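With one protein chain held back, the other chains of the complex are shown just where they sit.
Let's look at chain A:
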Amino acid sequence: MHFKRTLSAVKREDFKTCADSSFCQRNRAYADKISNNSSFVSPYNLIENSIIIKDGVLSGEIINIENDLHFILELNLLTIDAARIRINEKYPLKPRYDEVKNFALVNEPSNTLDYTVLPSQDGLTSISFGKEGKQKVFVYHSPFRVEFLFNDVPVVTLNDRGIFNFEHLRKKGDSSPSLWEETFNGKVDSKPNGPESIGLDISFPGFSHVYGIPEHASTLSLKETRGGSESAYTEPYRLYNLDVFEYELDNPMSLYGSIPFMMAHRKGASAAILWLNSAETWIDITKSKEDKHGLSSFLNFGKSTITTNTHWISESGIIDIFIFLGPTTSDIHYQYGLLTGFTTMPQYFAIAYHQCRWNYLNQDDVFEVDEGFDKYDIPYDVIWLDIEHTDNKKYTTWDNVKFSDPIKMQNNIAFKGRKMVTIVDPHLKRDDNFILYKEALDLDLFIKGSDGQVYDAWCWPGSSSWPDFTNPKTCEWWSKKFTLDQYKGSTESLFIWNDMNEPSVFSGPEITFPKDIIQHNGWEHRDLHNIYGLSFHAATFSGLLNRKNSSHRPFILSRSFFAGSQRYGAIWTGDNMAKWDHLAISSPMLLTIGISGLPFSGADVGGFFGNPEPELLVRWYQAGAFQPFFRAHAHIDTKRREPWLSGSPYTEYIRDAIRERYALLPLWYTLFYETSITGKPIIRPMFEVYPDEEKGFAIEDQYFVGDSLLVKPVVNQGQTSIEVYFSGDEIYYDYYNFQRIQGSNKVVKVDAPLNKIPVFIHGGSIIPRRQRIRRSSSGMRLDPFTLLIAINNKGEANGTLYLDDGETSVLRVERIIFIGLDKKPSKIFAYNNSNPSIKRELEFKFGGIGTTINTFTTLSSKDVLVIKDPKLFITEDWTVQF
C-alpha cells in the first residue's frame, strides 16, 4: 500500500495575483490606459492660490478636475535631509487610516527652517533646502507633479507619468457593485468601504538600478514587472505579509514581511523613498529610455539615460511618502535610521551561533544536544524550543511531561554561558484554562470579526484568537507577561521567538486574517495588515524589557516585519528549503533586507524543509557564518542534523565554519554597533562599498562584511573553484593563507575546496579576531585579541573595535598580524601613548612560518609579519613602530 508523498512547492492558487485583487487591477489598468494614450493629461492639479509655504511646510489643495474632488497636499522639508509628502481627501466620508506612522517611525520628524523659496515661475513652485541648499524640490501645478533634485540633478519624480490616482470614499449606492464585495478562493471580503485605493508613480530619472522593498525571494537589483524580457516578471512586487508555504524563488510574490522602502543608486547619486502605508501594496517597475521631460540634459554624463519608473498601489490609507536625497547610500541609511530607528544593539550571544529544531523533544534531548556540542568542541550560544515544548500550544506554558523542570534545564545551559529561546506566537488557544486567553478575553483585547464577536480561527492549537497589539492596552497587558513570576518556568537566560505573526491563520483567506475584521479604534484590518507582525514584536520587546531586575537587552526573533522592526530584534527569511538554490537566494534576500534598514537578519541554515545532503549543509554553515543572524533550523519531518551527525569530514568543516564565526565575533559586534548608530547594513552589496563601479551594481552572490571582508558563498554542488569579482584598484588577501590578489574590477578564479568559504580581506582594513576556541561567546569575554592588519596600496590600514560591557580594561592583544609588508623591518617597538618615552622592543616573525592562524591553515605567505604578545591592552592607546 503506497501513498504518494505530497511534495509540492508553493500553492500559487492560494495567493492572489494582481488580477485577483480588484484595486491592483484597477490601478494597473489605469496605468495601461495612460501609457497607451500619449495625449493623456493627469486630471490632478494643484490649485495655485491655495499654496502656502510656512515653517518648512508647503501646503495646498489638489483638485481632480474630472470629478471636482479636493485633496489636501502637505510637503514637509525635514531636518534629516529628507522630504515628506502627504495627500489626503479634503472631506473624506470618514477618516482614512493614518496611524502607521505611530508604529513605523521613532517619532514625527521635525521640519527644517533651513530652506529658501526660489523665485516663482509660472505653474511651478520651487524651494531649496538643507544646509548647503543642494536639495531642491520643484512642485509643478498643472498637472500636479513633484521633482526632487540634488545638485540640480533630478533624482526622484512623483506623478511623472500621471498615474496618480486617489479613490475617494463613497456611498455604496453611488458606484458599481463590483467595487464592493470581493471573493477569492471562496472567501468573501465584505469591503464595507468599497474602493479606497491610492496609486502613484515614482520615477528615478537616470537610475537603472533600484533596490529594496523586501521581502521577496528575488534579485538584489529589482526586476521589471511588466514583461518585455525573458527575465522580467509579469506580476508586480507585492507587499502583504503572508505565511507562504515552500515559497518559490525568483518571484515577486509577497512573503512574511514588508518594508515599503526603495533605494535607487547610480554612479554619483543615490536616492530613496519610503511609502508609509501598511495596507496591501503592489509595486510595478519598468525601465525606460525615453525621457519625456528632457531630463537627460540635466544628466551631464549621458552614459545612463535609463529611468526606472515605479508604480505604487495601496488598497487603503493615505499617501505619505518620505524622500531621501542621499547623496550617498550611507547618507540614506542614516536618514532612514533617524526616521524609523536604528538596530537596537543586541547582546553578544545573539550574534553568535543558534541551534534550533522543530522540535527538541524534552529536557533530556536538550541536555544531549548541549552535551553534543561540548563533546565535539563546537561552540554554540543558544538552543531553541519550537511549539512542541508547550502544553498544547499554549505559549508561555510547558509540557510538564517533556519539560518537567524547565528552570533546571535553563540553569544547566546558563552554567556554561548559554541561553535558551522559546517560541511565543500571537494566536492564543481558546481555552478558558489558558490564562493569557482568559485575561485577554476578560479585558476585551482580542481582534473582533466583522460580526463584532471575538475573531476565532484556526492555527496550531486549533481554535484560536489573536490579541490586537495596535491597542495600547493590549501592549501594556502583554508587556507584563514575561516577568519571571508571570512566565512560569522562565529564567533570565530565556529569550523569545515570535513566529506566525503575519499573522498566519490556517483557515483564513491567503492563510491570514480576513481584511474586514476589526481592530483598535474600529479600523479594518485591511488598513494595517502589514504592521500586525511589528506590533506583536514590539509588545514582546517591552515584555522582555520589563523583566524583573533585568538590565539585559532583549532578544526577540520575528518572522514578520515592517519598517521599524529593527528596533525590536532580528528577523529571518522564514520557511526556506534544503536546496542549493535556496542557499543561493539567501544572499540577495539578506542584502536587500539589510539595505532596507533591517540588517539583523538570517536564513535557516540547512534549509527548513527537507534533508540537506552533507555537502549542502557544510556550504550552508559556511554561508550562515558570514550572515548577520546565524541559526540552524529544521522542520519536524526532517532527519536530525546537529553538526556532529554529518560525520567526518563534514562535521569538522561545519565546526570550523562555526568557530570562524566565533573568532570574528569582535568584528561582527563592532559592525552591529556601527549600524546601531549609522543604519549602515552589516553585510553590504558591492555598490555600497564601491558606489561608482557600475559593473558591481547588480552583483548579488558576493558581498562585504562591513567594508573589510569580501565573502563569496559557494552555492553549487560539487564546486571546488569559484569566480570572484574584485572591485576597485585595491589589494585583497586570501583570508586563510594571506595570499595577495590585486583587485582591478576583474574576475579571478579562486580555489573553493569544501573545507572553506572563499573570504578575502580588503586591503586597508584591520580585523579584530579572537582565536581562542570557547564553548560559547561568554567564555571569550576576557580572551585576548588578535589584530589582523591588512595593508593597502598606500601602506595604510585602519579599523575599529567596539567593546562595551565595562569589564574590558584588562583585555590584552595576543598578536598583531601585519599582512602586505614589502620588506622585513629590522626592529619593532611598542609604547603606550601616555608615556612614549618608555619603548619596548617586540618579538616578531617575518613570514609567519609555523604560526597557526586558525584551526585549519598555516601561514605560508612571505609578506606577513607576526608580532607575538606585544603586552598591550586593547583599551589603551599605544603605538607600534617599525
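The rule is simple: contacts are C-beta pairs under 8 Å (C-beta built on N, C-alpha and C of every residue); 3 or more make two chains touch, one makes a residue touch a chain; residues count from 1.
Just so it is clear, contacts and distances are computed from a predicted model.
Not every chain of the complex appears here, and the one that does not is recorded in UniProt as "Glucosidase 2 subunit beta", selected from "Glucosidase 2 subunit beta", "Exoribonuclease phosphorolytic domain-containing protein", "Chloride channel protein" or "Serine/threonine-protein phosphatase PGAM5, mitochondrial".
Considering A:T234, A:S507 or A:N521, the position touching the chain not shown turns out to be A:S507 (whole complex). Of the candidate positions A:K11, A:K33, A:K90 or A:K827, contact with the hidden chain is made by A:K11. Residue-wise, the contact with the chain that is not shown comes from A:D377, picked out of A:D55, A:D377 or A:D405. Among A:P327, A:G417, A:G597 or A:G763, only A:G417 touches the chain that is left out of the view. Check A:S218, A:S258 or A:Q771 against the missing chain and you find that the one touching it is A:Q771.
On the side of chain A, touch with the chain left out of the figure occurs at residues 1-3, 5-6, 11, 14, 243, 245, 361-362, 364-365, 377, 379, 401, 415-417, 458-460, 462, 504, 506-507, 511, 635-640, 659, 771-775, 778-779, 781-784, 814-815, 850-852, 855, 858, 868-869.
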